[in-house]
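In this view, the complex is presented without one of its protein chains, the others remaining in place.
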Amino acid sequence: MGALPELSVDIGGLKIKNPVIAASGTFGYGDELAPFYDPSLLGAIIVKGLSLRPMPGNPPPRIVETPCGLLNAIGLANIGIEAFVGEKLPSLATIKAPIITNIYGHTIEDYAEMARRIEGVKGIAAVEVNISCPNVEQGGMAFGRDPDSAARVADRVVENTTKPVIVKLTPNVTDIGLIAKAVEAAGAQSISVTNTFLGMAVDVATRRPKLANMVGGLSGPAIKPMALYLVHEVVKAVRIPVIGLGGIMDYHDALEFLLVGARAIQVGTANLVNPKAAIEIVNGLTDFCLREKIKDINEIIGALETKGEDHEKKGDRKDKSKANF
Amino acid sequence: MGALPELSVDIGGLKIKNPVIAASGTFGYGDELAPFYDPSLLGAIIVKGLSLRPMPGNPPPRIVETPCGLLNAIGLANIGIEAFVGEKLPSLATIKAPIITNIYGHTIEDYAEMARRIEGVKGIAAVEVNISCPNVEQGGMAFGRDPDSAARVADRVVENTTKPVIVKLTPNVTDIGLIAKAVEAAGAQSISVTNTFLGMAVDVATRRPKLANMVGGLSGPAIKPMALYLVHEVVKAVRIPVIGLGGIMDYHDALEFLLVGARAIQVGTANLVNPKAAIEIVNGLTDFCLREKIKDINEIIGALETKGEDHEKKGDRKDKSKANF
Amino acid sequence: MDKSRYPMVEEVVSIGFNREIGKDTFLMGFPCVALTSRAKPGQFLMIQVDRQAKDPLLRRPFSIHGVLDSNRLMILYKVVGKGTALLSALREGDTISAIGPLGNGFTLPGPGERALLVAGGMGIAPLFFLTQVLTRAQNHSVKMFLGFPTSQDVVLIDQLKGLGVDLSLTTEDGSLGIKGLVTDLWDQTLSQESTQKPVTYACGPASMLKEIAQKAIARNLRCYVCLEGYMGCGLGICQGCAAKAAGSKDKPYYYVCQDGPVFSAEMIDWEVM
Partner (left out) sequence: MDKSRYPMVEEVVSIGFNREIGKDTFLMGFPCVALTSRAKPGQFLMIQVDRQAKDPLLRRPFSIHGVLDSNRLMILYKVVGKGTALLSALREGDTISAIGPLGNGFTLPGPGERALLVAGGMGIAPLFFLTQVLTRAQNHSVKMFLGFPTSQDVVLIDQLKGLGVDLSLTTEDGSLGIKGLVTDLWDQTLSQESTQKPVTYACGPASMLKEIAQKAIARNLRCYVCLEGYMGCGLGICQGCAAKAAGSKDKPYYYVCQDGPVFSAEMIDWEVM
């Protein structure tokens, strides 16, 4: 057998030993899946979204299954940053993978304050900023759906921490490239794409929304083609590393995201269905590299072949009037 | 057995005998599925998207299956409005369901010209305007992704025809309510929601996009929760009738859209999988009304129960800072 | 985290039998020492029919229904949707993936204590296992109330009688056993047995649990309910399975998969159930 392939990647100031990261909200506070495998083996772990104060979350039902998808309206329930740092973090010290906190707020100042609270804390390797939350100061539209407010959040977080800042985008926008550029300009070290898609489901028998919150966020295999497209768009738009996610269930899905240019990937919903999903992806990528004689996973990143895919189209390329689909 | 329920609905100047419409691009030029059932039994039929000149469409592969979804980049291949009116339309005369043409263009003037060409044509009951196409005069972003250009298209079509105008929105926007309002103000008689979601897929073995066109539009059950959410948003935003579509496979799915307020529904991808899908939905709705003793399908439309769904949440409603999910 | 509290495993098991024993009601058994040796009444499994399939996407939760010969486990389930329909089509030798045992399980009654078991419909699934354990221990007085909609739905009477449990059967339409609701029968028994302080174990539809819990609280009786909840993971990582906690505690919601599925009646805010 040959030497093990190099799997480490750099996601903007944070070097991780492999490109597989547990996604926020689908991996608990970090060690819940320890009975199944050692979480130290992952590239990094992003814990569930934290806010300044504890949040109760939404009433049930909070989740409903849809075709190949999961619609959730958890309501970002969490114990608050203080309890996390005081009670949970110490018990995560034995985990050898970097712990990344995912933070959210309802005002720009909430985000800045969260960044300050985290700044001094040992054991937190980076900050992922969830900007899919309603901006209460400006009518309740999510921060991440407007380039200006997205940039302002990014700016204030970057200003208040020396830790690497990952901004996590929402897909529910007209032009994700614009948002990505704004966030990059504001100083984010990397961008993760994508959070969940807005959706709802109706119970015909009761004539009620299936989620108590009515609207939820769609994740899982159903969204994979859309997430992949958005990652591709963001990779084209910015120079900072992009972390891809959305519907990744196995190493094969992960490779699709790496090929379009994601520097690393996150595993979300898959953890719920298959508690070993993330580690199986690490192993799958290792085997794939061995099989394909790829020495370094970075050879794969952005290696999508788009040129010469068909001869007859070359001429069309210039013609903007070509209908897309 | 009781009397048959009233299924007819009014979709903005066009009364149709039941709310089930065949969606553009998934029902050919109107009679291809005639070997399976009499298309006259449908509420209406929307033929494949037509342009001023014949369009060859994209090179293959044009379609690829994704989890519970279909990604297509047909490229709006069509024989052009002239050949349609001259060659296809006469043979559709025996169909007793209203024939609706779906039109698209690459400049605002294309749309206006299409409307003029259709205006005098007998046998065309209404016009559905596809605004998911690139606007070549303004950088190639789809008309439907900007309220102004969407409104201008709608305005010019309405100006040039006396037939009812349905504007079909794209879901790939930040705030679909804004686009819907703009289109309503421009004089559209109704709105259909939604066209396909942007997506892509990668063949890991060849490292190429699975579609020759790289990017395609996602349809089918995977998108249903998102389509339902968008329909709900548009119903809240406008007063004109809304026609819902996206992933409807059976009468149960259709009822979800009617409950959130769609006046009628369209069946797209389902026709490809089950050629009898649309007629089975008509029959399913009939049986449902009989079973539930609903005399008129309009009783269902918008009948979603959202009040009192849970006691504890009432207080929260005012609190905009509540995280959604 | 105290890993020993969650000695859960994921196992691909080969089905021993999968029989329809009542209308749309199936009993499935499979050998799995790892699961069987750890299982306690009230705990559950998260089951997936096809590890590759993406639709249905989520695992489905099923109570552990009982053990056979210390290495085989049973589940009892009703076909209500696509996941259970897929399960019901499986034959001997087909495989499923099961994660478990999950959840806390029932707190057993103290020695000599009287236990009233109230099962509505598929609520019998975990209570059968509890009955197995209690009757084997032989130092409790156990009475079971079993309710079904109609005679067609009734299952497991012989097996329960075989365990030697004192059994009262009700059907809503009176087509078998006593006509009426199982909750009424339980209530009457409580009134008659006023000298004793029994502990109640209930599993069934939410409306039934609510009535029992509220009455037990009112009578100041110990009562454990086994709750359902729409579960995303069963593992405590998604926070999907929330149940509102009573009072304004630190913990506004319990998570059924981790804090339950068995709760002491007074822990839950029954107003919103």
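Here the chain labels run A, B and C in written order, and each chain numbers its own residues starting at 1.
The definition used in the following text is that a contact is a pair of C-beta atoms (placed from the backbone, for glycine too) under 8 Å apart; a residue touches a chain by one contact, two chains touch by 3 or more.
These numbers come from a predicted model, not from an experiment.
Trainee: Specify the shown partners of the omitted chain in the complete complex.
Mentor: By the stated touch criterion, the chain not on view contacts A, B, C.
Trainee: If the hidden chain were put back, which of A:P5, A:G49 or A:P67 would touch it?
Mentor: A:P67
Trainee: With the full complex in mind, choose from B:G13, B:G140, B:G177 or B:P275 the residue touching the hidden chain.
Mentor: Reading the full complex, the residue touching the unseen chain is B:P275.
Trainee: Using the touch definition from the top, which of B:N18, B:N72 or B:N160 touches the missing chain?
Mentor: Only one of B:N18, B:N72 or B:N160 touches the chain omitted from view, namely B:N72.
Trainee: Over the whole complex, note the residues of subunit A touching the chain we left out.
Mentor: The list for subunit A reads 67-68, 310-312.
Trainee: Mind listing the subunit C residues that contact the chain we can't see here?
Mentor: 52-55, 82
Trainee: I need the residue numbers on subunit B that touch the omitted chain, in ascending order.
Mentor: Counting only subunit B, the missing chain is touched by 25-28, 31-36, 48, 56-65, 67-70, 72, 74, 77, 91, 220-221, 249, 269, 271-276.
In this text, only the chains that are shown with their structure count from here on.
Trainee: By C-alpha centroid distance to the whole-protein centroid, which chain wins?
Mentor: Taking the mean of all protein C-alpha atoms as reference, the closest chain is A.
Trainee: Measuring from the mean C-alpha position of subunit A to the mean C-alpha position of subunit B, what distance in angstrom results?
Mentor: From the centre of subunit A to the centre of subunit B is 31 Å.
Trainee: Distance between subunit B and subunit C based on Cα centroids, please, to the nearest Å.
Mentor: The separation of the two C-alpha centroids amounts to 46 Å.
Trainee: Can you list the residues of subunit C that touch 2 or more other chains?
Mentor: Expected reply: 54-55, 244, 272.
Trainee: Provide the list of subunit B residues touching at least two other chains, using ranges where the numbers run on.
Mentor: 67-68, 310, 312
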